[in-house]
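A protein chain is absent from this complex, but the other protein chains hold their places.
Chain IDs A and B follow the sequence of writing; residue 1 opens each chain.
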Amino acid sequence: MPKNRLNINGLTLFRGERCLFRDLNFDVSDGEILLIKGKNGSGKTSLLRALSGLLEPDQGQILWNDIDIKKDRQEYHQNLSWLSHKHGFKKELSVKENLEYELSLRSNAIHDFDYILNKLSLDKIKNRPFGILSAGQKRRASLARMIISNATLYLLDEPGSNLDSEGQEIVRSMVIDHTKNNGICVMATHQDTFEKITTNVIELA
Amino acid sequence: MNKYLSIWVGFTSTVKRDCLISKKNLSQFLNPLLLFILVSASLPFAVNLNESDLSAIGPGIIWIIAILSFLLTLSNLYMHDQDDGCLDYMLLSPQPLPILTFAKTFAHWILSGLPIVLICPLVAIFYQMEFDVSLILALTLSIGTFALSLVGSIGASLTLSTKNNSILLSLLVLPVTIPILIFGAKTVVLYQNGHTSLSGFYFIGAYCMFALSFSPFVSAAALRIGSE
Partner (left out) sequence: MMKFIHKLASPPHFYSISSVLIPWLAITGLILILFGVVNGLFIAPPDYQQGDAYRIIYVHVPAAYISMMTYTLMAVSSVIALIWRIKLANAITVSAAPLGAWFTFLALITGSIWGKPMWGTWWEWGDPRLTSELLMLFLYFGYMALRASISDEKKADQLSSILILVGAINVPVIHYSVEWWSSLHQTSTLLKIDGPSIATSMLIPLLSMIFGTTLYFLSLLLIRTKSEVIMRQKSSRWVKELLKGAQNA
């Protein structure tokens, strides 16, 4: 099986007049976990958004398996799953209905996801409206979405925020499981709890 | 087998989801409709006109009130998605973004435009309009509100990153709807006076087709730029 690889070449990003990072070069491939470290406001989220294609960098290239992500967005997004502090679920619909909508948009998603909800202790509340869930439950639902999407590349923005130590352990074990199955994880966080499991680190000033 | 899910599946599941949300949030769905009914029903009492004058101004008035109540829901088209983070997921979806924007626009028309179209023969009674005239009115409104959804989607996506965007949205969308308003109302008035020409329909239909050809793509581009 050929390895998947994410290449970043010469990435430069400005916010207004301020330069967040200049000429950034790195790659990540199967089984690796990349940690983007930095204080608040250092550009971690911007770098992650640039990697996902949401933000266009001022200079530089992002290549997924040697193809520019701008050239084949569909292919890149098919292999990508995103997690940020805005959960991206509809509060009127139940967890199950939200997840079913997500998997209806992807061809490679996992259809029978009850065992995933079980593992994340969401099975009892899967039919409740999303709006009444606690912060920890909402985050676990986002994690469920990531696993269900069956994507190769996980991009996580502050995955441990608003979580107790049990919640953070769930994130850690999900990330480790994913990379054991040859997935790639890129995490942006200012917390130290994830450093032990990472393979590469980038620090933004 | 196709590598990606067909765009038809993406379209229908997005429309279904938006309708499902509305079903669970009925007040948001009913409010503009009630506004339309109340305002258009109370206007004949406010003006002191005889029967024939009332039925002459009826088409234009109902058209304008329909447009205004429609505009109420337009600013929410993408705003809720931006607030809860769903917009990012739309932008990152393997489905082409124009399909998703068109699906949301179509769902908006089903939820805001279609009820107005269905209820307008009832409202037309207040204006002493004949039943067949009110049917023509409903027909012009059906195409007109669809065109309005399409144009409104462009306006909503452009004004997403501004504050006070519902006022700005009205400023952008209302002038562009003046041609549809003129032709839509004129068609009904001409029918009332005995002409059965279809030229007004041709214009509204052409406007609608023209808007359809670029609205999903322009909305998608504006959403991408606005989310950077």
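Methods note: contacts are C-beta pairs under 8 Å (C-beta built on N, C-alpha and C of every residue); 3 or more make two chains touch, one makes a residue touch a chain.
This structure is a prediction, so every number in the text was calculated from the model and none was measured.
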Contact partner of the left-out chain, one of B:L35, B:L114 or B:V176: B:V176
Residue among B:S27, B:S52, B:N164 or B:N193 that touches the chain left out of view: B:N164
For chain B, residues in touch with the removed chain: 154, 158-159, 161-165, 168, 171-172, 174-176, 178-179, 182, 186, 210, 214, 218, 221-222, 225-226, 228
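Everything that follows uses one rule, which is that only the chains that are shown with their structure count from here on.
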Interchain centroid distance [CA atoms averaged], chain A/chain B, Å: 36
Of chain B, residues touching chain A in the complex: 2-5, 9-10, 13-14, 17, 20-21, 24-25, 84-86, 88-89, 91-96, 227-228
Residues of chain A defined as touching chain B within the complex: 52-56, 74, 77-78, 80, 82, 84, 86-93, 97, 101-102, 104-107, 129
